[in-house]
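A quick write-up on the structure given underneath.
Missing here is one protein chain; the remaining ones are kept as they sit in the complex.
Take a look at chain A:
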Amino acid sequence: MSLIARDIRLKLGRSQILHGLDLTAQAGRLTAIIGPNGSGKTSLLRALTREYLPDSGSITLNGRDIAGLRPEVLATTRAVLPQHTVLSFPFTAAEIIRIGLTAQVDSGRDRLIEAALAKVGLPGYGGRLYQELSGGEQQRVQLARVLVQVWHPVGRGGPCWLFLDEPVSSLDIAHQISVMELAADYARQGGGVVAVMHDLNLTAMFADHVLLMRDGRSLAEGPPAEVLTDNLLSTAYGCRLRVNHTPPGGVWILPQAVAVGMAERV
């Protein structure tokens, strides 16, 4: 079971954003989309989730063309975490997460809401007003909302999918690790995860499959070891980059140094 996108072309206004992109993401793997600012990562994710309707190309999820799926059906197969959510009214964290249960037949599952809060490291935060939370906490509440929507990585109709747009961008290093572990865990249990990533180290640590983009095109697709190379990264980001190259001195900190099992601490 997989997500297969073929020849995705997308035009927004007058500018061509995506020039015939291909992506194959397997369930059970964490697929990362990386690339410089403006390379079309978020646009691709939005095309994959039908927020943008591509001008041409096909996208199938678990073997079904997503263009033909009704929103309530699609919602039980995949959930989407946006980069940023602006809320118009003072909802509590629990009320936000409940919105994730909209497509479920039985939306009164309170225990799931509490479990999701615990999973993102915010146990007991249900009663807090969303607007009074910090940016990182808000992002994790949204992640909890996304998680309750497709709680079981493998559902009755096949694997479920998480689409995450920069899931760790506003988080501190400990929470970056714990959220990435959570996503990797989801994939390990059979679900599919597609994440737009900015941090190359975290990508190297957690991704099973990487799509490297530049100017709306695919530069490379494959396992991290094949995509995260000096040549490809230097071409993509437009500056000289070297992997596995330690600086001669000064202070430097890598997420790889954080003890594994961080998620349990938080």
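Quick note on the criterion: a residue touches a chain if its C-beta (ideal position, glycine included) is under 8 Å from a C-beta of that chain, and two chains touch if they have at least 3 such contacts; residues count from 1.
By our rule, contacts and distances are computed from a predicted model.
Undergrad: Hey, which one's the missing chain according to UniProt: "Iron ABC transporter permease", "Response regulator transcription factor", "Signal transduction histidine-protein kinase/phosphatase MprB" or "Cytochrome d ubiquinol oxidase subunit II"?
TA: Of the names offered in "Iron ABC transporter permease", "Response regulator transcription factor", "Signal transduction histidine-protein kinase/phosphatase MprB" or "Cytochrome d ubiquinol oxidase subunit II", the absent chain's UniProt record gives "Iron ABC transporter permease".
Undergrad: Of the residues listed, A:L87, A:A118 or A:A225, which one is in contact with the missing chain?
TA: Answering carefully, the residue with contact to the hidden chain is A:L87.
Undergrad: Give the residue, chosen from A:D7, A:D65, A:E132 or A:D172, that touches the chain omitted from the document.
TA: Per the contact definition at the top, the residue touching the missing chain is A:E132.
Undergrad: For the chain not shown, which residue from A:I99, A:A225 or A:L254 touches it across the whole complex?
TA: Residue touching the chain left out of view: A:I99.
Undergrad: To test your reading of the contact rule: which positions on chain A touch the chain that is missing from view?
TA: So the residues of chain A touching the unseen chain are 46, 49-51, 70-76, 79-80, 82, 85-96, 98-100, 102-103, 107, 110, 113-114, 124-129, 131-132, 149.
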